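Have a look at the structure that comes next, please.
Every protein chain of the complex appears in place save one, which is left out.
Moving on to chain A:
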Amino acid sequence: MSQQPERGDTGLAGLDCAPGETLLSVRDLRTYYESGDLIGGQPVKAVDGVSFDVKKGETIGVVGESGCGKTTLGRTLVRLEAATGGEVRVGSDDVTELSGEDLKAWRRNAQVVFQDPESSLNDRMTIGEIIREPLDVHDWGTPAERRARVRDLLEKVGLQEEHYYRYPHQFSGGQRQRIGIARALALEPEFVVLDEPVSALDVSVQAQILNLLMDLQDELGLTYLFIAHDLSVVRHICDRVAVMYLGNVMELGPTDELFEDPANPYTRALLSAVPEPDPTAEIDRMTLRGTPPSPRDPPEGCAFSTRCPVKIRPDGSDEVDESTWEAVEVFRETLRARSRTERSLSERARELIGLETRFATVDEVVGELFTDRDIPVSVKEPVDQAADLAREGDEDAALEHLKGELGSVCDHESPEDHAVGTEGRESRCHRHAAEYEEPSAVGPSVGGED
(Lines give C-alpha, C1' and ligand atoms only; values in the text may rest on other atoms or scores of the structure.)
Protein backbone atom coordinates (compact mmCIF):
# COMPACT_ATOMS: atom_id res chain seq x y z
CA MET A 1 0.00 0.00 0.00
CA SER A 2 1.96 2.93 1.20
CA GLN A 3 5.31 3.84 -0.08
CA GLN A 4 7.40 5.75 2.37
CA PRO A 5 8.28 9.14 1.01
CA GLU A 6 11.94 9.84 0.84
CA ARG A 7 12.93 10.82 4.33
CA GLY A 8 14.71 14.10 4.32
CA ASP A 9 16.56 15.88 7.03
CA THR A 10 14.51 15.98 10.22
CA GLY A 11 15.49 19.58 10.60
CA LEU A 12 17.25 19.11 13.94
CA ALA A 13 20.67 17.50 13.72
CA GLY A 14 20.33 15.66 17.03
CA LEU A 15 17.28 13.76 15.83
CA ASP A 16 19.11 11.87 13.14
CA CYS A 17 21.12 9.72 15.52
CA ALA A 18 21.33 5.95 15.17
CA PRO A 19 18.99 3.62 17.10
CA GLY A 20 20.21 3.03 20.63
CA GLU A 21 22.00 6.33 20.87
CA THR A 22 20.78 9.05 23.15
CA LEU A 23 18.00 10.99 21.47
CA LEU A 24 16.98 13.24 24.33
CA SER A 25 18.85 14.00 27.46
CA VAL A 26 16.76 15.63 30.14
CA ARG A 27 18.75 17.40 32.81
CA ASP A 28 17.37 18.85 36.03
CA LEU A 29 14.13 19.74 34.26
CA ARG A 30 11.72 21.84 36.28
CA THR A 31 8.23 22.99 35.32
CA TYR A 32 6.43 25.18 37.80
CA TYR A 33 2.94 26.53 37.37
CA GLU A 34 2.20 29.94 38.71
CA SER A 35 -0.51 29.70 41.30
CA GLY A 36 -3.91 31.09 40.43
CA ASP A 37 -3.54 34.06 42.78
CA LEU A 38 -2.04 37.11 41.24
CA ILE A 39 -0.36 38.24 44.40
CA GLY A 40 2.34 36.00 45.75
CA GLY A 41 1.39 32.38 46.30
CA GLN A 42 3.63 29.40 45.87
CA PRO A 43 4.03 28.00 42.38
CA VAL A 44 3.01 24.40 41.82
CA LYS A 45 6.22 22.43 41.37
CA ALA A 46 4.81 19.87 38.97
CA VAL A 47 8.19 18.72 37.69
CA ASP A 48 10.94 19.46 40.15
CA GLY A 49 14.39 18.47 38.96
CA VAL A 50 14.11 15.49 36.68
CA SER A 51 17.02 13.96 34.77
CA PHE A 52 17.06 11.01 32.41
CA ASP A 53 18.00 10.01 28.89
CA VAL A 54 15.79 8.74 26.13
CA LYS A 55 17.44 6.41 23.65
CA LYS A 56 16.40 6.33 20.06
CA GLY A 57 13.95 3.57 19.30
CA GLU A 58 13.17 2.66 22.89
CA THR A 59 10.00 2.97 24.90
CA ILE A 60 10.55 4.65 28.20
CA GLY A 61 7.71 4.48 30.68
CA VAL A 62 6.85 7.14 33.24
CA VAL A 63 4.64 5.91 36.06
CA GLY A 64 3.29 7.45 39.21
CA GLU A 65 0.10 8.35 40.99
CA SER A 66 -2.06 11.07 39.50
CA GLY A 67 -0.63 14.47 40.30
CA CYS A 68 2.97 13.28 40.40
CA GLY A 69 3.89 15.42 37.42
CA LYS A 70 4.23 12.73 34.78
CA THR A 71 1.81 14.35 32.38
CA THR A 72 3.43 17.74 32.89
CA LEU A 73 6.78 16.14 32.15
CA GLY A 74 5.47 14.80 28.86
CA ARG A 75 3.85 18.10 27.98
CA THR A 76 7.06 19.98 28.74
CA LEU A 77 9.04 17.72 26.42
CA VAL A 78 6.74 18.55 23.49
CA ARG A 79 6.68 22.23 24.44
CA LEU A 80 3.04 22.33 25.51
CA GLU A 81 4.33 23.72 28.80
CA ALA A 82 7.23 26.07 29.21
CA ALA A 83 10.05 24.69 31.33
CA THR A 84 10.99 26.75 34.38
CA GLY A 85 14.54 25.47 34.46
CA GLY A 86 16.88 22.75 33.33
CA GLU A 87 17.30 21.54 29.81
CA VAL A 88 16.23 18.94 27.30
CA ARG A 89 19.09 18.30 24.95
CA VAL A 90 18.70 17.02 21.44
CA GLY A 91 22.19 16.89 20.05
CA SER A 92 23.48 20.37 20.64
CA ASP A 93 20.06 22.01 20.86
CA ASP A 94 18.05 22.66 24.00
CA VAL A 95 14.40 21.91 23.29
CA THR A 96 13.21 24.23 26.04
CA GLU A 97 14.79 27.16 24.24
CA LEU A 98 14.07 26.42 20.60
CA SER A 99 12.34 29.05 18.53
CA GLY A 100 11.53 29.85 14.93
CA GLU A 101 12.44 27.20 12.38
CA ASP A 102 14.06 24.95 14.97
CA LEU A 103 10.94 24.95 17.10
CA LYS A 104 8.93 24.14 14.00
CA ALA A 105 11.22 21.22 13.30
CA TRP A 106 10.81 19.99 16.87
CA ARG A 107 7.03 20.32 16.68
CA ARG A 108 7.12 18.24 13.53
CA ASN A 109 9.20 15.57 15.17
CA ALA A 110 7.65 15.40 18.61
CA GLN A 111 3.98 14.47 18.78
CA VAL A 112 1.49 13.52 21.44
CA VAL A 113 -1.20 10.88 21.67
CA PHE A 114 -3.64 12.12 24.26
CA GLN A 115 -5.37 10.26 27.02
CA ASP A 116 -9.00 10.92 26.30
CA PRO A 117 -10.08 10.13 22.76
CA GLU A 118 -13.43 11.80 23.50
CA SER A 119 -11.67 15.07 24.02
CA SER A 120 -8.75 14.93 21.64
CA LEU A 121 -10.67 15.04 18.37
CA ASN A 122 -12.62 18.08 17.27
CA ASP A 123 -16.16 16.78 16.73
CA ARG A 124 -16.94 19.34 14.07
CA MET A 125 -14.25 18.19 11.67
CA THR A 126 -14.17 15.11 9.50
CA ILE A 127 -11.59 12.46 10.23
CA GLY A 128 -9.78 13.45 7.06
CA GLU A 129 -9.57 17.08 8.13
CA ILE A 130 -8.36 16.09 11.58
CA ILE A 131 -5.51 13.91 10.35
CA ARG A 132 -4.64 16.36 7.60
CA GLU A 133 -4.31 19.37 9.85
CA PRO A 134 -0.66 18.79 10.88
CA LEU A 135 0.22 18.34 7.21
CA ASP A 136 -1.51 21.60 6.36
CA VAL A 137 0.25 23.44 9.14
CA HIS A 138 3.65 22.28 7.95
CA ASP A 139 2.90 22.74 4.24
CA TRP A 140 3.56 19.12 3.56
CA GLY A 141 3.36 18.29 -0.17
CA THR A 142 0.44 19.27 -2.34
CA PRO A 143 -3.16 19.08 -1.16
CA ALA A 144 -3.67 15.94 -3.24
CA GLU A 145 -0.59 14.33 -1.71
CA ARG A 146 -1.85 15.22 1.75
CA ARG A 147 -5.16 13.52 1.10
CA ALA A 148 -3.39 10.45 -0.21
CA ARG A 149 -1.19 10.40 2.87
CA VAL A 150 -4.20 10.63 5.16
CA ARG A 151 -5.73 7.62 3.43
CA ASP A 152 -2.49 5.69 3.91
CA LEU A 153 -2.41 6.65 7.56
CA LEU A 154 -5.99 5.52 8.05
CA GLU A 155 -5.09 2.15 6.70
CA LYS A 156 -1.91 2.03 8.73
CA VAL A 157 -3.78 2.46 12.01
CA GLY A 158 -6.38 -0.14 11.10
CA LEU A 159 -9.16 2.07 9.80
CA GLN A 160 -10.53 2.33 6.29
CA GLU A 161 -10.20 4.90 3.57
CA GLU A 162 -13.96 5.47 3.57
CA HIS A 163 -13.68 6.87 7.06
CA TYR A 164 -12.14 10.01 5.59
CA TYR A 165 -15.48 11.81 5.41
CA ARG A 166 -16.93 10.60 8.68
CA TYR A 167 -17.10 12.56 11.91
CA PRO A 168 -15.63 11.52 15.26
CA HIS A 169 -19.11 10.96 16.69
CA GLN A 170 -19.44 7.98 14.41
CA PHE A 171 -16.56 6.10 16.01
CA SER A 172 -16.00 4.11 19.17
CA GLY A 173 -13.39 5.05 21.76
CA GLY A 174 -10.83 2.62 20.36
CA GLN A 175 -11.35 3.86 16.84
CA ARG A 176 -11.06 7.44 17.98
CA GLN A 177 -7.75 6.63 19.62
CA ARG A 178 -6.58 5.12 16.34
CA ILE A 179 -7.47 8.41 14.67
CA GLY A 180 -5.48 10.28 17.31
CA ILE A 181 -2.51 8.01 16.60
CA ALA A 182 -2.81 8.61 12.87
CA ARG A 183 -2.79 12.36 13.47
CA ALA A 184 0.30 12.05 15.67
CA LEU A 185 2.09 10.06 12.99
CA ALA A 186 1.10 12.23 10.05
CA LEU A 187 4.32 14.22 10.07
CA GLU A 188 6.53 11.17 10.55
CA PRO A 189 7.77 12.22 13.98
CA GLU A 190 10.80 10.73 15.67
CA PHE A 191 9.52 11.02 19.21
CA VAL A 192 5.98 10.42 20.44
CA VAL A 193 4.66 11.11 23.92
CA LEU A 194 1.90 8.63 24.71
CA ASP A 195 -0.05 10.23 27.54
CA GLU A 196 -1.95 7.32 29.08
CA PRO A 197 -3.15 6.35 25.62
CA VAL A 198 -5.25 3.38 26.73
CA SER A 199 -6.43 4.26 30.21
CA ALA A 200 -9.72 5.68 28.95
CA LEU A 201 -10.48 2.59 26.86
CA ASP A 202 -12.25 -0.67 27.54
CA VAL A 203 -9.92 -3.39 28.69
CA SER A 204 -10.78 -5.45 25.63
CA VAL A 205 -9.63 -2.64 23.36
CA GLN A 206 -6.51 -1.69 25.32
CA ALA A 207 -4.45 -4.61 24.08
CA GLN A 208 -5.33 -3.89 20.45
CA ILE A 209 -4.19 -0.30 20.75
CA LEU A 210 -0.99 -1.29 22.56
CA ASN A 211 -0.21 -3.84 19.87
CA LEU A 212 -0.85 -1.26 17.19
CA LEU A 213 1.53 1.14 18.93
CA MET A 214 4.24 -1.50 19.15
CA ASP A 215 3.80 -2.52 15.51
CA LEU A 216 4.05 1.09 14.42
CA GLN A 217 7.18 1.53 16.50
CA ASP A 218 8.80 -1.41 14.78
CA GLU A 219 7.75 -0.23 11.36
CA LEU A 220 8.66 3.41 11.73
CA GLY A 221 11.50 3.31 14.26
CA LEU A 222 9.64 5.55 16.68
CA THR A 223 10.80 6.53 20.14
CA TYR A 224 8.07 6.52 22.77
CA LEU A 225 7.67 8.17 26.12
CA PHE A 226 4.84 6.17 27.62
CA ILE A 227 3.03 7.82 30.51
CA ALA A 228 0.88 5.54 32.64
CA HIS A 229 -0.47 4.90 36.06
CA ASP A 230 -1.21 1.30 35.24
CA LEU A 231 1.90 -0.67 36.10
CA SER A 232 0.91 -3.80 34.23
CA VAL A 233 0.64 -1.89 30.95
CA VAL A 234 4.07 -0.39 31.51
CA ARG A 235 5.59 -3.76 32.18
CA HIS A 236 4.12 -5.03 28.93
CA ILE A 237 5.33 -2.29 26.62
CA CYS A 238 8.30 -0.41 28.08
CA ASP A 239 12.02 -1.04 27.83
CA ARG A 240 12.82 1.18 30.76
CA VAL A 241 10.67 2.76 33.44
CA ALA A 242 10.92 5.96 35.45
CA VAL A 243 8.91 6.08 38.66
CA MET A 244 7.79 9.57 39.57
CA TYR A 245 6.65 10.95 42.87
CA LEU A 246 5.88 14.60 43.56
CA GLY A 247 7.82 15.94 40.60
CA ASN A 248 10.85 13.70 41.17
CA VAL A 249 12.03 10.57 39.45
CA MET A 250 12.47 8.21 42.40
CA GLU A 251 13.77 5.24 40.46
CA LEU A 252 14.71 4.60 36.88
CA GLY A 253 15.82 1.38 35.29
CA PRO A 254 15.19 -1.49 32.89
CA THR A 255 11.60 -2.63 33.23
CA ASP A 256 12.14 -6.25 34.18
CA GLU A 257 14.76 -5.56 36.77
CA LEU A 258 12.77 -2.74 38.30
CA PHE A 259 9.70 -4.90 38.60
CA GLU A 260 11.62 -7.94 39.88
CA ASP A 261 13.68 -6.13 42.42
CA PRO A 262 12.46 -2.62 43.14
CA ALA A 263 15.10 -0.66 45.01
CA ASN A 264 13.41 2.58 46.02
CA PRO A 265 10.92 2.57 48.92
CA TYR A 266 8.36 4.37 46.80
CA THR A 267 8.65 1.89 43.94
CA ARG A 268 8.28 -0.87 46.45
CA ALA A 269 5.16 0.69 47.89
CA LEU A 270 3.71 1.25 44.44
CA LEU A 271 4.39 -2.30 43.35
CA SER A 272 3.00 -3.81 46.49
CA ALA A 273 -0.25 -2.00 45.77
CA VAL A 274 -0.60 -3.94 42.52
CA PRO A 275 -2.86 -6.92 43.04
CA GLU A 276 -0.89 -10.13 42.78
CA PRO A 277 -1.98 -12.49 40.05
CA ASP A 278 -1.98 -15.24 42.66
CA PRO A 279 -4.38 -14.22 45.43
CA THR A 280 -3.25 -17.01 47.73
CA ALA A 281 0.26 -15.63 47.85
CA GLU A 282 0.60 -14.27 51.33
CA ILE A 283 2.48 -11.05 51.17
CA ASP A 284 2.83 -8.32 53.64
CA ARG A 285 1.32 -5.37 51.77
CA MET A 286 3.06 -2.11 52.23
CA THR A 287 0.30 0.40 52.75
CA LEU A 288 0.97 4.08 52.39
CA ARG A 289 -0.33 6.38 55.06
CA GLY A 290 -1.68 9.81 54.30
CA THR A 291 -1.80 11.58 50.98
CA PRO A 292 1.01 13.08 48.92
CA PRO A 293 1.99 16.55 50.10
CA SER A 294 0.99 19.55 48.05
CA PRO A 295 3.34 20.16 45.12
CA ARG A 296 3.18 23.84 46.07
CA ASP A 297 5.07 23.05 49.24
CA PRO A 298 7.07 19.85 48.84
CA PRO A 299 9.09 18.52 51.79
CA GLU A 300 12.54 19.94 52.15
CA GLY A 301 14.37 16.63 52.18
CA CYS A 302 13.24 13.53 50.33
CA ALA A 303 9.99 14.05 48.44
CA PHE A 304 8.67 10.79 49.85
CA SER A 305 9.72 11.49 53.45
CA THR A 306 6.21 12.35 54.69
CA ARG A 307 4.89 8.92 53.82
CA CYS A 308 7.90 6.66 53.57
CA PRO A 309 7.41 3.46 55.57
CA VAL A 310 11.14 2.88 55.88
CA LYS A 311 12.21 6.41 56.61
CA ILE A 312 15.57 6.66 58.33
CA ARG A 313 15.37 7.54 62.00
CA PRO A 314 17.49 10.25 63.53
CA ASP A 315 20.67 9.31 65.32
CA GLY A 316 20.32 8.21 68.91
CA SER A 317 16.70 7.16 68.69
CA ASP A 318 17.35 3.45 68.80
CA GLU A 319 15.58 2.92 72.09
CA VAL A 320 12.32 4.39 70.78
CA ASP A 321 9.98 1.64 69.69
CA GLU A 322 8.45 1.30 66.25
CA SER A 323 4.88 2.24 67.13
CA THR A 324 5.96 5.40 68.92
CA TRP A 325 7.83 6.52 65.82
CA GLU A 326 4.77 5.74 63.85
CA ALA A 327 2.77 7.94 66.22
CA VAL A 328 5.24 10.79 65.79
CA GLU A 329 4.98 10.54 62.02
CA VAL A 330 1.17 10.47 62.21
CA PHE A 331 1.28 13.51 64.48
CA ARG A 332 3.37 15.37 61.92
CA GLU A 333 1.06 14.32 59.12
CA THR A 334 -1.94 15.59 61.09
CA LEU A 335 -0.25 18.91 61.69
CA ARG A 336 0.57 19.19 58.01
CA ALA A 337 -3.03 18.48 57.07
CA ARG A 338 -4.20 21.13 59.54
CA SER A 339 -1.81 23.75 58.29
CA ARG A 340 -2.92 23.10 54.71
CA THR A 341 -6.63 23.43 55.40
CA GLU A 342 -8.04 26.89 55.23
CA ARG A 343 -10.04 27.67 58.30
CA SER A 344 -12.90 30.08 58.07
CA LEU A 345 -13.06 33.11 60.30
CA SER A 346 -15.91 31.68 62.33
CA GLU A 347 -14.00 28.49 62.94
CA ARG A 348 -11.04 30.46 64.18
CA ALA A 349 -13.36 32.37 66.48
CA ARG A 350 -14.88 29.18 67.83
CA GLU A 351 -11.42 27.83 68.40
CA LEU A 352 -10.46 30.95 70.28
CA ILE A 353 -13.33 30.79 72.71
CA GLY A 354 -12.85 27.06 73.08
CA LEU A 355 -15.89 25.79 71.21
CA GLU A 356 -15.74 22.63 69.17
CA THR A 357 -14.85 22.88 65.52
CA ARG A 358 -14.66 20.30 62.82
CA PHE A 359 -10.99 20.03 63.63
CA ALA A 360 -10.08 17.78 66.47
CA THR A 361 -8.20 19.85 69.01
CA VAL A 362 -4.49 19.39 69.33
CA ASP A 363 -5.02 17.87 72.74
CA GLU A 364 -7.33 15.25 71.36
CA VAL A 365 -4.79 14.30 68.72
CA VAL A 366 -1.92 14.17 71.15
CA GLY A 367 -4.02 12.25 73.63
CA GLU A 368 -5.05 9.67 71.13
CA LEU A 369 -1.55 9.17 69.78
CA PHE A 370 0.66 9.34 72.85
CA THR A 371 -1.22 8.33 76.02
CA ASP A 372 -0.65 4.80 77.20
CA ARG A 373 2.75 4.96 75.67
CA ASP A 374 6.05 4.87 77.36
CA ILE A 375 7.66 7.79 75.62
CA PRO A 376 11.28 8.61 76.17
CA VAL A 377 12.03 12.20 77.14
CA SER A 378 13.90 12.79 73.90
CA VAL A 379 10.60 12.37 72.10
CA LYS A 380 8.20 13.68 74.70
CA GLU A 381 9.71 17.12 74.99
CA PRO A 382 9.62 18.05 71.30
CA VAL A 383 6.11 16.64 71.03
CA ASP A 384 4.86 18.68 73.98
CA GLN A 385 6.56 21.78 72.65
CA ALA A 386 5.03 21.26 69.24
CA ALA A 387 1.61 20.66 70.77
CA ASP A 388 1.92 23.99 72.59
CA LEU A 389 2.76 25.78 69.37
CA ALA A 390 -0.06 24.07 67.52
CA ARG A 391 -2.52 24.96 70.26
CA GLU A 392 -1.71 28.57 69.59
CA GLY A 393 -2.61 27.96 65.98
CA ASP A 394 0.92 27.98 64.64
CA GLU A 395 1.12 24.57 63.01
CA ASP A 396 4.00 25.60 60.78
CA ALA A 397 6.20 26.46 63.73
CA ALA A 398 5.20 23.20 65.39
CA LEU A 399 6.22 21.28 62.30
CA GLU A 400 9.52 23.16 62.08
CA HIS A 401 10.19 22.31 65.68
CA LEU A 402 9.47 18.61 65.25
CA LYS A 403 11.58 18.50 62.13
CA GLY A 404 14.48 20.13 63.93
CA GLU A 405 14.29 17.89 66.96
CA LEU A 406 13.15 14.57 65.58
CA GLY A 407 13.92 14.86 61.86
CA SER A 408 16.43 12.63 60.18
CA VAL A 409 18.53 12.92 57.08
CA CYS A 410 15.38 12.10 55.07
CA ASP A 411 13.81 15.33 56.33
CA HIS A 412 16.80 17.54 55.82
CA GLU A 413 18.65 16.48 52.74
CA SER A 414 17.49 15.69 49.27
CA PRO A 415 18.74 12.22 48.43
CA GLU A 416 21.16 11.68 45.59
CA ASP A 417 20.57 9.31 42.72
CA HIS A 418 22.36 6.13 43.67
CA ALA A 419 23.32 3.49 41.18
CA VAL A 420 21.58 0.27 42.11
CA GLY A 421 21.17 -3.14 40.51
CA THR A 422 23.25 -4.10 37.56
CA GLU A 423 22.89 -1.95 34.49
CA GLY A 424 22.27 1.76 34.48
CA ARG A 425 19.66 1.78 37.19
CA GLU A 426 19.30 4.60 39.65
CA SER A 427 17.27 5.15 42.77
CA ARG A 428 16.87 8.33 44.75
CA CYS A 429 17.03 7.32 48.42
CA HIS A 430 19.42 7.85 51.33
CA ARG A 431 19.16 4.22 52.24
CA HIS A 432 21.39 3.27 49.34
CA ALA A 433 24.26 5.09 50.99
CA ALA A 434 26.75 2.83 52.72
CA GLU A 435 25.88 3.89 56.29
CA TYR A 436 22.22 2.88 56.11
CA GLU A 437 20.41 -0.37 55.56
CA GLU A 438 18.96 -1.01 52.10
CA PRO A 439 15.18 -0.47 51.81
CA SER A 440 14.72 -4.14 50.96
CA ALA A 441 16.37 -5.09 54.24
CA VAL A 442 13.95 -3.10 56.41
CA GLY A 443 10.66 -3.13 54.56
CA PRO A 444 8.38 -5.99 53.64
CA SER A 445 9.26 -7.94 50.54
CA VAL A 446 7.82 -6.85 47.23
CA GLY A 447 7.88 -8.02 43.65
CA GLY A 448 9.63 -11.18 42.67
CA GLU A 449 12.47 -10.93 45.13
CA ASP A 450 11.27 -13.48 47.70
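Details
Note that in this section a residue touches a chain if its C-beta (ideal position, glycine included) is under 8 Å from a C-beta of that chain, and two chains touch if they have at least 3 such contacts; residues count from 1.
We adopt the following convention: contacts and distances are computed from a predicted model.
When the unshown chain is looked up in UniProt, the name that turns up among "Thioredoxin-disulfide reductase", "Glutaredoxin", "Peptide/nickel transport system permease protein" or "Aspartyl/glutamyl-tRNA(Asn/Gln) amidotransferase subunit B" is "Peptide/nickel transport system permease protein". If you put the hidden chain back, the residue from A:R30, A:K70, A:K156 or A:R183 that touches it is A:R183. Of the listed residues A:G14, A:P134, A:P265 or A:P292, the one in contact with the hidden chain in the full complex is A:P134. Residue A:R107 is the one among A:K55, A:K70 or A:R107 that touches the chain not shown. Within the complete assembly, A:S120 is the residue of A:T84, A:S120 or A:N264 that touches the hidden chain.
Residue positions on chain A in contact with the hidden chain: 2-3, 5-8, 10-11, 38, 75, 78-80, 103-104, 107-108, 110-112, 114-116, 118-126, 133-134, 137-138, 140-142, 144-149, 158-160, 163-167, 169-175, 177-178, 180, 183, 187-188, 205, 208-209, in rising order.
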